[in-house]
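For this depiction, one protein chain was excluded, whereas all remaining protein chains were kept in their positions.
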Amino acid sequence: MAQIIGGYFTSHVPGIGGAIVRGDQDTPYWKPFFDGFPPIREWLAEAKPDVAVVFSNDHGLNFFLDKMPTFAVGAAATYDNADEGWGLPVYKSFTGHPALSWHLIDALVRDEFDITTCQQMLVDHAVSIPFELAWPGAESWPIKLIPIAINTVQYPLPSPKRCLALGRAVNRALQSWGGTERILVCGTGGLSHQLDGPRAGFMNPEYDMFCLDNLAADPEALTGHSAEQVAELAGTQGVEILNWIAARGALGDLPLTQISRNYHIPISNTAAASLLLEAA
Amino acid sequence: MAQIIGGYFTSHVPGIGGAIVRGDQDTPYWKPFFDGFPPIREWLAEAKPDVAVVFSNDHGLNFFLDKMPTFAVGAAATYDNADEGWGLPVYKSFTGHPALSWHLIDALVRDEFDITTCQQMLVDHAVSIPFELAWPGAESWPIKLIPIAINTVQYPLPSPKRCLALGRAVNRALQSWGGTERILVCGTGGLSHQLDGPRAGFMNPEYDMFCLDNLAADPEALTGHSAEQVAELAGTQGVEILNWIAARGALGDLPLTQISRNYHIPISNTAAASLLLEAA
Amino acid sequence: MTPDPCYADESAAIRRTIPLFDGHRAARGYALNAMCFSFNDAANRAAFRADEDAYCARFALTEQQRKAVADRDVLAMLEAGGNVYYLAKLAGILGLGVQDLGALQTGMSLDAFKAMLTAWAEKIPNGKHA
Partner (left out) sequence: MTPDPCYADESAAIRRTIPLFDGHRAARGYALNAMCFSFNDAANRAAFRADEDAYCARFALTEQQRKAVADRDVLAMLEAGGNVYYLAKLAGILGLGVQDLGALQTGMSLDAFKAMLTAWAEKIPNGKHA
């Protein structure tokens, strides 16, 4: 039986990629953020997951406003990263797991999630930076990828409640998968930040703590807000917490142990965090 | 208050377009099919709808397997028809109703339908042929368009139950729209037919009658099957009945009067039908 | 590949027997369907006509797909993961309508296939033409 071994959550700010390129990990500015990762890397090296189901959002690399899906699930054999236009290195390609992808897609549509199925999909820094943070400098990614993209760009966004429900449906689907894979669930993005408008630079440490304190034990607490209220609380890009909420849902009802948690302000314009939850 | 005035349902077989180009409407082969339309045209001329919400499926013009949405809703100011590769004339462009589209999109996402929002969308013969049948030779289409595309191409398809629920959510959204438009709901495609494989040429008049007999009064009767069972009953392309089921849902709970109904075999490889339901 | 419980039910059985265009086929047929999707553009249709081999190579058709196209073998195209909505655009280039396709796939003559289509009318319950 396939096993969900835990959840890995992290900010995915492009600036992290720049810091890695420059080798800035131990500078006073970056160290407090990168300090969150050694325990995550150790745990991953020990736990040896086979496949990651990653909830993240596209930043205008793969999806445009001509066709903007609420939820998109990848079903490709390979996912490429690509030039996003502002100078990050192009990261290694990712190996998919089409059989498990299609199993998820079948189960999600049966569960009345109206997903968009993507047999071809570019993944951006929202996937590659979390992978690079987890497996820095790896020759090839040691784990397969199933990307699930949530619309955090164009309103209406799905509500936190709907995102948690999506995650839970993914959990049910993973539980009914007949394979023997060790499955890691990832949620990327956030925490509070806002890039646009007169409120640019806004953060909300109090709301971030509320999310970090409740995510594992009481994820429902995060679903009392509309997506618009989350934007008000967390900033216009802070709505990326939706990816964390969906990933939390995909961990299901297993008891969760917090292996690692880190929160630091500021990274770029962002309140940055990482979190590792082990499923028992 | 906006008013839903009725539902117009029809097959959309490309061959109908060929027959129109050749002026074959009164030939023995085509007349029994085209005979269904004079009462529909008269009713439309009288009822003067302002906007049509059209449920149909793309046939590989606008969507490909790279990104295949379960449900896609148009939000464009204009929708173009285009070359589909096998010789139909390119039809006139359609004027959209972006404000009402976005109202629907907001309401559907709030109602937990995970639609794909399309600010740009080509519409194929599944929209243009029903329009040409309703307003033959019109200088410009006398009615605005909001297209809603349902995946009938790549399994998993949404179930008949989910399609009816989508339609009902559209109905609720239309009822909460503050405009004064007279709204026509359309469902296109079907009825039973199969183009591919050793079962090519399959039809099922009995299932078609079951659908035609129950659609208005008891649409739930059509939701007892899975999408796969519908394909078995109606043929691989007969699953286009999903568009009819969703459109029926969008008519809501108003009493419906059958103004016109026609069923004829064969048109091209298809059991063809048209149906007009007036909402009171 | 391990058994997939989602396929271990009636829906799965129907998908296999009809067969239906699900993930197994969609994955297998991607290159062929991508080529056919490109035929929405007249210039691409002309390029295929001008040099079929080069055009198929451009879309990296599998050997099985290339042979099915070269043989004009519709059942083989389906078996190679082709979907009829996309294949119809190739059929258009080849001058084949849906009834020609039907005849090819069922092994009937065109006239016999057309007669079969017409014969379905006899099954209309109680002659309900309206």
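All chains are identified by letter, namely A, B and C, in their written order; residue positions are counted from 1 within each chain.
The definition used in the following text is that a residue touches a chain if its C-beta (ideal position, glycine included) is under 8 Å from a C-beta of that chain, and two chains touch if they have at least 3 such contacts.
Everything numeric here is computed off the predicted structure, so don't read it as measured data.
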Practice task
In the full assembly, spell out which visible chains the left-out chain is touching.
Solution key: A, B
Fill in the blank from the handout: Among the options B:I40, B:V53 or B:A75, the absent chain makes contact with B:A75
Problem - Residue of A:Q25, A:S93, A:Q154 or A:S176 in touch with the missing chain, whole complex considered - result: A:Q154
Handout entry: Options A:D26, A:E139 or A:D196, residue touching the unrepresented chain
Key = A:D196
Exercise for the section: Just the residue numbers, please: which parts of chain B touch the chain that's not shown? Expected result: 75, 77, 98-99, 101-103, 105-107, 110, 119-120, 173, 176-180
Handout entry: On chain A, residues whose C-beta touches the chain left out of the figure
Key = 15, 32, 36, 59-61, 64-65, 82-87, 153-156, 195-201, 203, 205-206, 209, 226-229, 231-232, 236-237, 261-266, 268-269, 271
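Please note the rule applied: only the chains that are shown with their structure count from here on.
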Fill in the blank from the handout: chain B to chain C, mean C-alpha position gap in Å, rounds to 23
Practice task
Please report how many Å separate the Cα centroid of chain A from that of chain C, as a whole number.
Solution key: 38
Handout entry: Whole-Å gap between the CA centroids of chain A and chain B
Key = 38
Practice task
List, in ascending order, every residue of chain B touching at least 2 other chains.
Solution key: 65, 154-156
Completion exercise
Each of the following residues of chain C touches two or more other chains, namely 22-23, 26, 30
